[in-house]
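In this view, the complex is presented without one of its protein chains, the others remaining in place.
The chains carry the letters A and B, assigned in the order they are written, with residues numbered from 1 in each.
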Amino acid sequence: MFGQQLISGLATGSLYALTAVAVVVVFRNTRTINLAQGDFSMIGAFIAVVLIKDLGANYYLALAGAVVGCIGLGILAERLVMRQIADSDWLTLFTATLGIYYILHGVAGYFWGRDTKAFPISFDPTPIEIVGGIISQGHVINMAWAAAIGLVLYVFFKYTKQGIAMRAVTDDPETAELMGIPVRFIVLLTWGMAGFLAAFAGVLIAPIIYVAPEMMDEVLIKGYVAAVFGGLYSIPGAILGALMIGVCENLAGGYLGSHYKTATAFTMIVLLLALRPQGLFGIQKRREV
Amino acid sequence: MKNAMMDKSTEFSSTALRTARKLRSARRIQAGRLKWAGMAGLFASAVVFPLAPGVEGWMASEATLIIMYIMAAQGVSILTGYTGLVTVGHGGFLAVGAYASALMTMHLGTDLLTGIIVGGFVAAVIGCALGLVFLRLSGAFMAIGTLGFAFFIGTVVNNVPIFEGREGISLPGNHVLGYEIGDIGFFYVSLATLAITTLFIYCLVRSAVGRAFMALRDSEKAAEASGVNRVFYRTLAFSMSAAVTGIAGVLFAHYVNYVSSEVFADIWYSVDFLVATVVGGSAVLLGPFVGGLFVAFLPTLIEFFVDQPGDLAFIIKGGALIFVLIMAPAGVVEGTVRFFRWITRIRKETAHG
Partner (left out) sequence: MASHLRCEDVTVSFGGVVACDKISLDVELGKIIGLIGPNGAGKTTLFNVLSRFQEYDDGHVYFRDQTIDAKKSHEMIDLGMARTFQNINLFSEQTTLQNILIGAHHLIGNPFANVFWLPNARRNEKVLVNQAIDIAEMLHLGDELDNLVKNLSYGFQKRVELARALAAKPEIILLDEPVAGCNDEETSELKEIIRRVNLELGITILLVEHDMSMVMSVCDYIHVINFGANLAAGTPAQIQSNQNVINAYLGEDDA
């Protein structure tokens, strides 16, 4: 039983990680806490549903469509909204993403209705036996995707010109600009990346839960909690946090009861912030004056 | 040594400087009187509102709800606007106040006023504790931590038996000092409470304690260099902020005569209160009023014009929010003031041109 919970916890955790990483990347490049991240995923899931149901696309085409749609959504959000208030304090930025959240919620409800739907494609439910327990095929596929994306991100940040430029903007936007790095383009790229990650988060999780405007609300919160584990700065920290949340909430659900699942994430975060305010991996700033 | 300042002060004041000082005070007093008049006018119109012709019962009810949102936003403004600590968890204090009063009323048969005092007090204590727990947090981390607090309270209220979770607790009719009060009476009690909280914030902002809060907001290091004890004032800000929103919670519980986790564990209240503060103006006395109106009244307004509110309401809410943030990032009140100043300037320029 324990092994079972552990494995499925890791599986769901790896999906939370997609949201968590997007949150971290947007925050450290633009000081914005993006509340709309979950809804980007939600729209992606709906796009996939429409492509499958109304246009008869297969799973991979639907996924690709969702990716394109979400990247566009991220870019749209940056261009239309975030760019107009780029120099504001972070509370204004945060509230603006809340506005985007409301709009996307309304749009989704308007076009597709507020009732919960099942994702039209489900995975082969026959479980695969692995060490420690059984795991469903869907979980395996999800973890594989998450790992692949993790690898892509790793390569991106370490080896590509844009990735390195992005790291420069994270560390010191003013110097980066002085050195000729197109900061505004990097910001655009950041939001595009958020959309990219959102698409996968939404489409991969939709078969596991359901499709509805509020489907990503809980995932978003857990993504944030995971991001805080990484000090809102470290991607590996956020991934680790997400996996931990997935595992812990599964264990709590298994041993204490399912209505304790969400509470686990919050207890973890309140404890963490009380004891280690900068997150597990946050940058430790020595008190300077 | 410390008296050297006092002895020398007379040297630096000449008659001209004293006159200039009097002029400045006069101008300040005048501006202050205008604000008093405005606020008094606002409350006066609220007092006669239910008695005016054409006003129906449900309107007074709606107005009571707006009053509660304003008060909750006032609580948020103390912590976020004046002390600079963003909270997305004040719904938790709403719940604390509501349940404290509800339990008192149910088990001890106390009246509304006692409920208000007890609810405010318990919320203040919990706020103080939270302030200490989150002592080293700021910015985004504080926001997430307070959100965690709201969820935590929601979970407690849902699962601890005494709170009756989703079943909830039904409350008897409201009474104050022995007299039964109906909807209209409740409106006036709420209005009076709002007047008190508004007066409190007015005094707070002009006091040295308010200055200490704002100093911590603007520059923690400089505040400490000036002798402001961060631990004390932060915790105090949390307590006061929690108390005001807690009192709003008490009113809310007795307004619907029912508390249940379905209502009070909903974290969207926390978000709404923050939005109200940001939209209205987080460090302006009138801010929570405008913001509370925006958040509480907008859904009703949309329902008026559109048959199927629901989704369209969300879109309009989001759009309006973004619009306000782009046009008036410091809040509607400050934006309006700036707008009028701009208009006056344009008029002066065209007059001379």
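One rule holds for everything that comes next: a residue touches a chain if its C-beta (ideal position, glycine included) is under 8 Å from a C-beta of that chain, and two chains touch if they have at least 3 such contacts.
Here the structure is a predicted model, which is why all the values come from computation and not from measurement.
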Residue, one of B:L132, B:C203 or B:V306, that touches the chain absent here:
B:C203
Have a look at B:A44, B:A222, B:V306 or B:I343 and name the one touching the chain we're not showing.
B:A222
Those residues of chain B which, in the complete complex, touch the missing chain
1-2, 4-6, 8-9, 11-13, 17, 20-21, 24, 27-28, 203-204, 207-212, 214-215, 217-219, 221-230, 232, 236, 283
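Everything below uses one rule, namely that only the chains that are shown with their structure count from here on.
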Tell me, which parts of chain A touch chain B in their complex?
27, 33, 81, 84-85, 88-92, 94-96, 98-110, 114, 221, 224-225, 228, 232, 259-260, 262-263, 266-267, 269-270, 273-274, 277-279, 289
Residue numbers of chain B touching chain A in their complex, please.
80, 86, 133-134, 136-137, 139-141, 143-145, 147-149, 151-152, 155, 158-159, 221, 271, 274-275, 278-279, 282, 310-322, 325-326, 329
